[in-house]
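With one protein chain held back, the other chains of the complex are shown just where they sit.
Letters A, B and C mark the chains in the order given here, with residues in each chain numbered from 1 onward.
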Amino acid sequence: MRDAAQIVLLLVVLSDLAILGTSRLSSCIRGLAAQGFLLGLLPVLIAPQLSVHAVSLALGTVIVKAVALPWFLSWAIREAAVRREIEPIVGFIASQLLGALAVALAFAIASRLPLPALQQPLLVPVSLATLIIGFIVLTTRRKALVQVVGYLILENGIYLFGLTQTESVPFLLELGVLLDIFVGVFIMGIVVFHINREFDSLDATRLTELSD
Amino acid sequence: MTAEALIALGLLGITAPAVPGIAVKTKSFLTGRRGPPVLQLYADLAKLIRKGRVYSRTTTPIFRAGPVIALASLIVAALFLPLDGREAPARFAGDLVAFAGLLALARFALVLAGLDTGSSFEGLGASREVTIASFAEPTMFLCFVALVLAAGDLSLSGMFGAPLAAAWPHAGASLSLVGVSLFVLLLAENSRVPVDDPATHLELTMIHEVIVLDHGGPDLALILYGGALKLTLFGVLVVSVLVPRAGLSGLAALALLFAGLGVVALAVGVVESVMARVRLVRVPQLLVGAAALALVATILQLR
Amino acid sequence: MRLLALCAIPLATALVVFAAPAFRGRRVPVALLFVVACAHLALVTSLWVVPPLPTLGGWLAADPLGLTVLTLTSVLFVVTAIYIVGYLRHEAPRSGRVFAGGLLAFLAAASVVALAHHLAMLWVGMEATTLSVAPLVFLRRDRRSLEATWKYLVVSSVGIALALLGTFFLASAQGQGGGDMGRPLLLPDLIAHARELHPAWLRAAFLFLLVGFGTKMGLAPMHTWKPDTYGEAPSLVSGLMSGALTSCAFLGVARVTEVVAAAGLGSFAQPVLIAFGLLSLAVAATFVIGQRDVKRLLAYSSVEHMGLLVLGLGLGGVGAYGSMLHLVNNGLAKGWMFLVAGNIALATGAATAGNRGLIRTLPASATLLVLGLFAVTGSPPFGMFVSEFTILRAAFDGGHPWIAATILMALAVIFVGMAALVLGMVLGEPPAPTGRDPGAVAVRESRWLVAGPVALAAIVLMLGFYIPGPLRDVLTRAAMALGGTGP
Partner (left out) sequence: MTLVAVGLTLILLAGLAASRETLFRVLLSAGCVAGAIPALAVLSGDTVRDVRLSPAMPFGPWVFGLDALSAVFLLAILSVGAACAFYGLTYLAHERGRRAVGAAHLLLAVLVASLSLAVVARAALPFLIAWEVMAVAAYLLVVLEHERREVRRAGMIYVVATHVGTLLLFALFAIWGGAGGATDLSFQALAAHPPFSAIRGGMILAVALIAFGLKTGAVPFHFWLPEAHAAAPAHVSALMSGVVIKMGIYGLLRTIVLFGAPAPWWGWVVLALGAVSGVLGVVWALAQHDIKRLLAFHSVENVGIIMLGVGAGALGLAYGHPLIAVLGFAGAALHTLNHALFKSLLFLAAGSVIHTTGTREIDHLGGLARPMPATTATFLIGSAAIVGLPPLNGFVSEWVVYQALLRGASAGDALRFAGLAVVVLAFIGALALACFVKVVGVLYLGTPRRALATAPRESAAGMIRPLVALAAACVVIGLVPIAVVPPALRVGSLVAGIPAGTAGLPAAAAAGPATVFTVALALSLFVAWGLYVAFGRRGQPAQSATWGCGYPSPTPRMAYTASSFAAPLLDVFRSFAGVRIHRTAQAFATHAVDPVLDEVLVPAWRGVRSGAAWLRHAQRGGLSQYLLWVGAAVVASLLYLLAVGRNP
């Protein structure tokens, strides 16, 4: 189980880099869905023994992160009928390099943090890496939709860290968190939809009317 | 206030018009003219009193009140001077402020009376008068500070009375400086050369004369007499500083005082005949010079 | 039980309003809103009379801090509900459902935040407040409001995400402590075992929670969403946000400060709090100068006051009491000012420097605006003066004359900026009524529009003269919980 978890975590990092690298909205969202699925697997793999809590959490995660949200986002794309390319502010190569750096940094920080021995050694670094990469996507992409994706990646990173605390955060609240995220992204989607209608593009960098 | 103090005051009042007379006589003598008699001013006053009065249509009662208030306040001011060198008819701590205040009141009244005519000549004269006065007054107070330091008393009687005589030995230098700067003040305040020329007949160059341009008859008489009195009062100041008379008996002190006044008048005449009158813009500098003297006098004692 | 009701009633109503198609109109939802608001306030008052017991196994409880925030929220909400009656006569939102529903959801979420003693639950509530307000910001659906909503959503979601990370850090600080640490993430237990908590994790948790909730408070430099959002949202929403929402966010910061203070790490936390506070003051001062839009102005003023709040926390001692008092004053005053700004916007189209001579056209609102100017800038005799003075005093007592000097300078500059705009609008000759203006004449100052601000103004004024006994000792207890002292 432990090695499986290791592999899954590595895959998560790969999915991060892939999302950074892709130039197509659809593949970007597919990557997100994949990541969500991987995250869904983790609770089961990590948990010392199979518990209702772990399984249900896994299910919830898969439903929200791997099915609902990606489906919703791609629906939004179809509705918005936008050009499929991502127009980054920072180029793909550059952002992938940034991503690599982020991973390195994440491992560096994680090595300083006082972590429990029994935990997954990779869990924290990967979560940090995902978090940072999510932030990169948020800040370096033009399309509002991709920014949503970035936010979700960031959220995933935190979720990963949360897995170290599964026993301390009761299931109810886990669900609450998931629900919140879902609703949040839902509203974001609506806003994105309206942005697209108003500006007939998803280019969030055009939203600079308000300023001092 | 004692009887002889009042008598002395009366004498001063009577002799006042002679003081400018002496000055004029000296001047004409030094410039080789016969000049008017010493007592000319008495004659002028007598003549003016008898004349009728003419008032400009623009004037208000202020115009008439001016000369009266001026003269009255000068007379009251005289009450604070210890003519016998010991005790003035009136004294209280800080009466020197009252003395200066009365001179200012006289000036205020006269200048406003002048402005009341609405003529720009009077305006010009008034402006010059107050300008000069604003430099003369601080100088006077500086002299007073020096005298207060010397005598350690806040009243004119104290300053010019016995304590001053006692102070001469150790503060002589300072006091003589004070005397000099008071003399300069005398020239400035009474519009004598080198500040003003009482004999000028060109309005644009006048200071004191131009203010009273529209006054005539009894009003002018009051003004002329007031001028003489003011000159005399300053003369008394100068004499009292330079010649402390506390030791002497009342009569001798008075005699010495009037002799001193004569000398002062002579000095004024001499100055008028040897000096030209300075340009108006230079007048403040002249007075600042006098102030500097007084300042030195003060510092000599603050030291 | 009552605590549960406080959260459940608004939530249920919100769901009903959203779900039931019968409520497409505006009358019914608004009526419901009003009723729920009053009920809520009644319940809250009962909490003051009869203190409640913790429920849900200690997850919900009303301690002094929470009670203060809850009451503040409730009062503001009632006032807003009254205001809405007048507001809807002049400006109809697209859908009364979203409008009323959003507000009710916000009330529910805010109550959860105020009462939650489980930090994860606190987080959930906080995120819920963010989301429930978003549709309201976005009510007008034009480009500007869209932009505002988008910025608001993304920035505060990121911030709140950081806060979640902080919460997990706190959990692991508890986890790493070793030994029996009590129930996880439950405030009383955290405080009880504060000294055994793992210090490194606790520090990290504090920083992340501060940045995260600080983003929602609008501390510089995470304040950037604030002017845009407050500027574009309907005034009453801005009022609720800067009055109640920021207070909830501050509560989040205060909670973790409680733990840190209990753990004896005050010396670690205080510099950070002071730094954020001063930075916020400086930023506010910078952006207030030459501001032309009242609502943006108020947004920056809110940044300033958030800065003062954390400054008070950071300075400790009597400063903590100052912060608590300032929390109340600021909430009420901000509600007051935004509602007045709303009136002006209703009457003249926009509450910007374009206006002149409002004292003639809108006497009541203009008077309230001028009074508010002095209240918000901490002038006597308004309540803000007492709290700001207390914080200043804490700065001097703590031996930080330079901090005090900075505060004073910032306050002075901010006053100049605000006065320049507000007085410029209020005084002068009003423009000749143009063709399209007669509407404005109609809008003038219906009783509903003025009643709310007047009520708030009255309370703020009273707090400058007289702080009721119960409030005083609740605030004092809260200050002590925050590691400070009473006055």
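As a working rule, a contact is a pair of C-beta atoms (placed from the backbone, for glycine too) under 8 Å apart; a residue touches a chain by one contact, two chains touch by 3 or more.
The structure presented is a predicted model; accordingly, all values stated were derived computationally and were not measured.
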Shown chains that the omitted chain touches within the full complex: A, B, C
Which of B:F29, B:Y42, B:F108 or B:W168 contacts the chain that the document leaves out: B:F108
Options B:G13, B:G35 or B:P138, residue touching the unrepresented chain: B:P138
Per the touch definition above, residue among C:F106, C:W123, C:W150 or C:F213 touching the missing chain: C:W150
Touching the absent chain when the full complex is considered, from C:G57, C:G290, C:G354 or C:P431: C:G290
Residues of chain A in contact with the chain not shown: 89, 112, 135, 138-140, 147, 204-208, 211-212
Residues of chain B (touch criterion as defined above) contacting the omitted chain: 52-60, 62, 64-65, 68-69, 71-73, 75-76, 90-95, 97-98, 100-102, 104-105, 107-108, 111-112, 115-124, 126-128, 130-131, 133-138, 140-142, 144-145, 148-149, 152, 154, 203, 213-214, 218, 222, 280-281, 284, 291, 298, 302
Residue numbers in chain C that touch the chain omitted from display: 150-151, 154-155, 158-159, 162, 199-200, 203-204, 207-208, 210-211, 214-215, 221-222, 224-225, 227, 268, 271-272, 283, 286-287, 289-290, 318, 321, 357, 359, 374, 377, 379-381, 385-386, 388-390, 392-393, 395-397, 401, 404-405, 408, 411-413, 415-416, 419-420, 423-424, 427-429, 464-469, 472, 487
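Throughout what follows, only the chains that are shown with their structure count from here on.
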Arrangement of touching chains [line / ring / star / complete / other]: other
Chain at maximum distance from chain A, centres defined as averaged CA atoms: B
Chain A-chain C separation of Cα centroids, rounded to whole Å: 31
Inter-centroid spacing, chain C versus chain B (mean Cα positions, whole Å): 78
Contact set on chain C toward chain A in their complex: 118, 120-121, 123-124, 127-128, 130-131, 134-135, 138, 141-144, 146-151, 153-154, 157-158, 161, 164-165, 168, 171-172, 174-176, 184-185, 198, 200-201, 227-228, 231-232, 287, 291, 296
Chain A residues within the chain C interface of the complex: 113-114, 116, 131, 135, 138, 144, 147, 151, 154-155, 158, 161-162, 164-165, 167-170, 173, 176-177, 180, 183-184, 187-188, 191-192, 194-195, 198-199, 204, 207-210, 212
